[in-house]
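Notes follow the structure.
Apart from one protein chain that is not included, each protein chain of the complex appears where it belongs.
Letters are used for the chains, namely A, B and C, taken in the order the chains are written, and counting of residues starts over at 1 for each.
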Amino acid sequence: MSYFLQSIVDGASLGSIYALIALAIGFVFGILRLINFTQSDYITYCAYALIIPSTAAMPALFIGAWPAALMVISVLLIGVVLALLTERFAFRAIRDAEPEILLISSFATSYLLQHILMAVYSTRPKSVSIGNWLGEPVAFAGLRVPLIQLVTLGVTGAALIALVAMLRYTEFGIKIRAAAENYRMARLLGVRANAVIAGCFAISGLIGGAVSLLLVAQTGSLDILMGVSPVIIAFFATVIGGMGSLMGAVLGGFLVGMVSQLLQAYLPGEAREFRDAFLFAFTILVLIARPNGLIASSAIGQRT
Amino acid sequence: MEGVGVRFGRLSALDGVDLKLRPNSVTGLIGPNGAGKTTAVNVLTGFQKPTSGKIFLGSQELTGHTPEEFARQGVTRSFQSGRLFSKLSVIDNVASAAIGIRRLGRTKAREHAYGILEWIGCADVASAFAGTLPHGVQQRVGLARAIAGFPSFILLDEPAAGLGRTDCDGLIALIQKIPSKFECGVLLIEHNMTVIMNACSSIVVFAGGRRIAEGTPAEVAHDAEVRRAYLGSANEQTMAI
Amino acid sequence: MLTLRNLAVNYGAVPAIHDVSAEFEAGTVNFIVGPNGAGKSTLLLTIAGALRPRMGSISFRGKTISGMNPEDVASQGCSLVPEGRQVFSRLTINENLRLGSIAGRRKGGSSADTEEVLSLFPILRERYSQAAGTLSGGEQQQLSIARALLTRPELLLIDEPSLGLAPLVVDGVYEILRKLKNDSLTMIIVEQQATRVRNNGDTVTVVRDGHVAFSSKVSTISDYSELEKAYFGFS
Partner (left out) sequence: MKNNRFVSSIPGDTWLLPSALAIPLGVVAVGVQYFGPPTIAVTVTEIYIRLVAALAIYMFSSNTGIISYGHVAFMGIGAYASAWQTCCVMMKPITMHGLPAFLKTANFPVVPSAIAAGVLAAVVALVASLVIMRLNSIAAAIATFALLFIFQSVYGHWDSVTMGVSTMIGLPQYVTPVHVWIWVAIAILVAFILQNSSIGLMLRASRDEHTAARACGARILKYRVIAFTISAFFAGIAGVMLGHRIGTISVATFHLDLTFLLLAMVVVGGLRSLSGVVLGVIIVSVIMEVLRLFQGGVSIGGQIVSLPAGSVQIGIALVMILVLRFRPDGIAKGLEFDVKRWLGRSSDEVALRRSDSGSSAAE
């Protein structure tokens, strides 16, 4: 039983990360029909900013060595700046292109960013230690949970609540939701496209920064491809949740994270190694069963 | 089609409508904006599943079938906005119906398509890209595509929309000849009264999702309820368009 | 107030409008009628900035607005009520209206505007925090008009307000438009039929095949057969 609960906590923690990324993907996709692969680079760049540029396997810390508060703020800021740069220079000019072109451009841009990073830091995975104390397990309701899982849950939970509140109650949030539903109509009402889109990218960058800190604290390692897989999974989460529904993205993210952890916990030992394969297969099957996503069909007319 | 109803959310687009198409003749379907004409075509070709009611072709029930199945059973259609395959040539546009519906090989399908294009007067543009054609020609190609699928019924959704006079007259003449030439029934939806009155042997009138009249062109033209539906309430009455 | 000069617009690769010139004066209600596919909606979308003209110019209150973004055209005081209403179905009525007033406030609007508009549309007040997708077609049309009014327009472009609505409901919509006319709001109304022109319009323009086939003041039309001829392209 406690094993099950343990898995649930792990699942919720992973799911909340996916939910955050899914929200970022969902914002941008809803408005631009663009699947933003560079979201993975926001995560990777923010993570690599923690260390000094080096090809070594155990590099010295750079921003990672700063006081915690300053470190967090700087990393988030890097995420925002990078996201705004990609919006301005990679996507603005092709905003009206066909979705297939957007998709492959975003893939190409992401690949470009990846390799620029690679040219500086090499492909060698690196280990870093920030917030080692977060790895300590804490006893919690009869479970021994690593502190980092709780911190992750806390941070992502707070971020999600903040984002949802922003979406629902602020003027900017209403603009984003309106633009996600009907971009042209929103513009016809005077909603400024550049401002809303830049805002969405800025939030995506912010989320990228936060996710990268959480991931690095969890794994203690850096990898050039560390952002790719979470972003692909998060994209599926947005599709599963129902395109255009931001709440759906959050729900889908949690679901995928949960399934992933449960697969990890309950697959027989041999099969466990193939967890990711099962996870992708599962997401594709959900799409077959509910092509419009989990809540899209019932969500017409409901609040998001 | 019997007692068919279609609802979108709280809106009722069709409300218990009966509609019977006769083979080998042109039936007109008219009605003011929002009367449910296009919805009727969508229901009759499988693009819209009715919330109630049934659809029969002869004695065979087709309710709930997919558009592909409707097409293969012999019910083809044209679209209000043309919907040609803009990056294919005209002949391939027409041939695609024969390939999709009758599984003709490509060469056979093209020969078949070419024959129809000749009949319809578009053979000279057979190798042009459909997307580059003027509106009037596109409408004709759309008609040719509907004919190419070996239909027993053709549903034409406003084929004369936006056509000038010469195009319009030519189209009427063609539509009138379809039943005898291709041995099939035609349902013609139009706003343009001239087209409807000249091309159809009988006319059905819809308003507000219901059938309000049926008869020969002359009967329908003099029907009081039809006039009211078209011209609005009496004090708004100005002209009959 | 609004002048179109030699306007030509492509819709996709296909020319939808060729060489349209027209003039609309402040305080008037102007009808644009024409058959399906004539280019009426394209014309309104172009005025509103959602489509770029291939040639020609649009000037609004003496200022050239052709080539502007839709959001900037809206800020200039030209607001579109689009075909098919296009309310944000996932947003509440309140939120739909707030979107309108965001632009309105840039032009000195205030929360009093919302009150004023809601008094025109009592049904919207009743359903204030309901999702717009749950409204009926007529109610959505009201919401769409109310939303456009909150942007504080000088010129209201209305695309087929009667589309898909029962005749009685259309009467209700025109009742509201008549009230707006009494407040001397300038309007351009696109309709497929001309049934409501005589009682509601100051001018009528017939568009067919992407060009102006007929244009006149309503008061000077004695014989509608001329208009009919233009509409169909033959008598």
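The working rule: contacts are C-beta pairs under 8 Å (C-beta built on N, C-alpha and C of every residue); 3 or more make two chains touch, one makes a residue touch a chain.
Being a predicted model, the structure only gives us computed values, none of them experimental.
In the full assembly, the chain not pictured is in contact with A, B, by the touch criterion defined above.
Considering the whole complex, the residue from A:68, A:195 or A:225 that touches the absent chain is A:225. Remark: the omitted chain is touched by one listed residue; of B:25, B:63 or B:89 this is B:89.
Only one residue from B:111, B:169 or B:214 touches the chain missing from this view: B:111. One of B:16, B:53, B:67 or B:170 touches the chain omitted from the figure, and that residue is B:67. Of the residues in subunit B, those that touch the hidden partner chain are 45, 47, 66-68, 71-72, 76-77, 79, 83-93, 95-97, 99-101, 103-107, 109-111, 114-115, 125-129, 132, 145, 149.
Where subunit A meets the chain that is not shown, the touching residues are 33, 35, 90, 93-94, 97-101, 103-105, 107-109, 111-112, 115-116, 118-119, 122, 225, 228-229, 232, 235-236, 239, 273-277, 280-281, 283-285, 287-288, 291.
In the analysis below, only the chains that are shown with their structure count from here on.
Between subunit A and subunit C, the centres computed from C-alpha atoms are 42 Å apart. Centroid to centroid, with C-alpha atoms defining each point, subunit A and subunit B lie 49 Å apart.
In subunit A, 300-301 are the positions where the chain touches two or more neighbouring chains simultaneously. Among the residues of subunit C, those in touch with two or more other chains are 133-134.
Across the complex, subunit C is touched by residues 171, 174-175, 177-178, 181-182, 184-193, 244-245, 299-304 of subunit A. Contact residues of subunit C toward subunit A in the complex are 48-50, 69-71, 74-75, 79-80, 82, 86, 88-92, 95-96, 98-100, 102-103, 106, 131, 133-134, 147-148, 151.
Within the complex formed with subunit C, the residues of subunit B that make contact are 9-11, 32-34, 80-81, 86, 131-132, 135, 158, 161-165, 168, 191-192, 194, 208, 229-233, 235-239, 241.
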